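Before I ask anything, here is the structure I am working with.
Excerpt of the complex: some chains, original placement.
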Amino acid sequence: MKIFQKKITLNSFPRGTHLITKQIKDNITEIKNIQKGILHIFLQHTSASITINENADLTVREDMENYFNQLVPENEPYFKHTYEGSDDMPAHIKSSILGCELNIPITEGELNLGTWQGIYLCEHRNHGGTRQLVLTLMGN
Amino acid sequence: MKIFQKKITLNSFPRGTHLITKQIKDNITEIKNIQKGILHIFLQHTSASITINENADLTVREDMENYFNQLVPENEPYFKHTYEGSDDMPAHIKSSILGCELNIPITEGELNLGTWQGIYLCEHRNHGGTRQLVLTLMGN
């Protein structure tokens, strides 16, 4: 069983939902040496998230962003954690709803995603800056 | 360390929340050869989801389906991704909220679930069709 680990930095994304499957693949080409295994993707932040969703149509990503903005409104009168602006606490909540880590199976040297699946980085802050991912690959 | 991987197809389920613990166990009997390990379950779709919840009372599954239908309403005026009907975009959103993958510990040849835990397949489409799972088992 092999194990490989690497930390990568994603460039700043604007607030919204972005497809990062290609960036992941390009940054961990060791996947091609694994016949059966798992890639773990871990986002080291609490105001962004990663999730899997539809990889083809931009309107899914736009609807996702709009939906989560109404699900977790800014300026709720009971929010206390508002030091960094109205997008601060909603970003933390969205991060826990969507999650900060994923496992994806590796089969015959490839991410074994479904036809329509892509990896999303959801940037919940207005100015989130660069984001760090720890990638851990295990398998044979 | 052993690794075993398998793809299985679940028969079509009606829209709603369904217990699939037995189907998982019956399809990956190699679990009995693992003393300590992890089973990764990966759903290759973006309009269904898998989650863990109460395994005994059907009313939990019914209340879950009803709750998520009001949480993510169909026909939101701002939804753009509605090509396949009013259940299209809500299904994608529910899939990201609930998630498409799970890890479950294996202990002494068994899934080490809590007494009341079962694995749910949540079918968010009116006519979702068959669904594919990639199962990856690692351990000793």
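Per-chain numbering from 1; labels A and B assigned in written order.
In the analysis below, a residue touches a chain if its C-beta (ideal position, glycine included) is under 8 Å from a C-beta of that chain, and two chains touch if they have at least 3 such contacts.
Everything numeric in this text was worked out from a predicted model, so none of it was measured.
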item: Assembly size in copies, with 2 chains present; value: 3
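The rule is short, and it goes like this: only the chains that are shown with their structure count from here on.
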item: Centroid spacing, where centroids are CA-atom means, of subunit A and subunit B in whole angstrom; value: 20
item: Contact set on subunit B toward subunit A in their complex; value: 1, 3-5, 40, 42-46, 71-72, 76, 78-81, 89, 92-93, 95-97, 99-101, 103, 132, 134, 136, 138
item: Subunit B-facing residues of subunit A, complex; value: 1, 36-38, 51-54, 57, 59-60, 62-64, 66-67, 71, 97-99, 102-105, 107, 112-117, 120, 138-140
